[in-house]
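A single protein chain has been omitted; all remaining protein chains appear in their positions.
What follows is chain A.
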Amino acid sequence: MTQSVVVQVGQCGNQVGCRFWDLALREHAHVNKKGLYDEALSSFFQNVDSRRSDGRGCGVGGRIQHLKARAVLVDMEEGVVNEILQGPLREVFDSTQLLTDVSGSGNNWAVGHMTYGSAYREQIVDKLRKAAEHCDCLQCFFLIHSMGGGTGSGLGTRVLSLLEEEFPEVCRIVTSIYPSAEDDVITSPYNSVLAMRELTEHADCVLPVENQSLVEIVNKIKHMSHGAKPGATIRRDSTVISGQGGLSGAEKPFDAMNNIVANLLLNMTSSARFEGSLNMDLNEIAMNLVPFPRLHYLVPSLTPLYTLADVNVPTRRLDQMFSDAFSKEHQLIRADPKHSLYLACALMVRGNVQVSDLRRNIERLKPSLPFVSWNQEGWKTGLCSVPPVGHSHSLLALANNTCVKPTFMELRERFTRLYRKKAHLHHYLNVEGMEQSFFSEAVTSLSSLIEEYHHLDATKLKLMPDAPRLCIAT
């Protein structure tokens, strides 16, 4: 079994990361009844015996002593990390995994990327190496950050290229929280576009998540739990937005939103952690979903999101789960994959679901989903037998779909609006190492990415003839 290390950078990265650790602990506590440190636990946790002086973890098979998250926490201010250290999760981290400064990056990508990136380079690499040393087969780094602020977007993407330099073989999967249109960070378009270029060049896969979509989902769930029809009770304990049963106490403002992202990560890694009749390892994600190196943005959708505790019609409910994964309401960015073009699509299923259920649903949904001509059967599936806590089954769909294009275009537009007026530019250009060309190159990179999606989109309505086959002289 392989291990993964989570690198959480900036306020958003750390807050989302904490929800992940909380829910991961709950999930393992639920599945692991014997209290033994097993392979599944080892993928994200070390088991540390405090009596051992060398600080190394114990091997798989023994009793659980003290679980430590395989994580590196980075923030350039202290608030969030300190809160974590005072909260219920303090036990799973220790000071050697943390890196903080006091003043933050002031919502400035350049400060995070250049100033802090250079100042903390050695320390960051050191902490990453330590985390890697604790793994006997490190498969994946999960970077979590926001695009809008300074630390997550600037330093986070600096960490990304450090990962590529130091661990070229290890897969880099990035979860990026995109700002909503009315984001309170005025410079968020700059930060996001500058970060985008780094993501396009250095990540293996990026899972874009928009705060606006998270807000809408959370609101809808709240609304449903108030105005539920008699007889159809909402399960408040469903894992999707609540943290109940986990370690945390009171909910903080972003918690409900962050729980959704945490679930995305849990479901994406479940098949690598638990058994199933069709395993889907983390290195299979990029292999199957990324046909061209730069086009690695995978739109996530999670179902069930809006669970009713109505278990009377299991098959229909199961089929509904598959249909929902393609609806606009279940995407974690504001996008409509059904009306754009699929390059590839993964269905990661958990719980008591069989191949026949998969086959039936793929057959049923396929006709309504446009796929690129050379990948008409671009489906990747995984079956993990362990369902998420509180559910009988769940589905995570990852779509490599041109529907990301509008999000990127909107971002470019917001960027251009600021950039035309050179608004706030001097804050960036004052930073040592930052040059104006970074802005133009970043927007060029984004434009060419948009163009690549556009080209593919243009093939959608054309009937593409099959490539003429090789002829064999007879």
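What to note about this one:
As a convention for this text, a residue touches a chain if its C-beta (ideal position, glycine included) is under 8 Å from a C-beta of that chain, and two chains touch if they have at least 3 such contacts; residues count from 1.
Here, contacts and distances are computed from a predicted model.
Of the names listed as "N(6)-L-threonylcarbamoyladenine synthase", "Vacuolar fusion protein MON1 homolog", "Dynactin subunit 5" or "Tubulin delta chain", the one that matches the UniProt record for the absent chain is "Tubulin delta chain".
Per the touch definition above, the residue from A:Ser161, A:Asn283 or A:Ser447 contacting the chain not shown is A:Asn283. Considering A:Ser323, A:Asn375, A:Ser392 or A:Ser447, the position touching the chain not shown turns out to be A:Asn375 (whole complex). Across A:Gln139, A:Ser153 or A:Thr303, the residue that sits in touch with the chain not pictured is A:Gln139.
Within chain A, the residues in touch with the undisplayed chain are 1-2, 39, 136-137, 139, 275, 277-279, 281, 283-284, 286-293, 344, 354-359, 362-363, 366, 373-382, 466-467, 469-472, 474.
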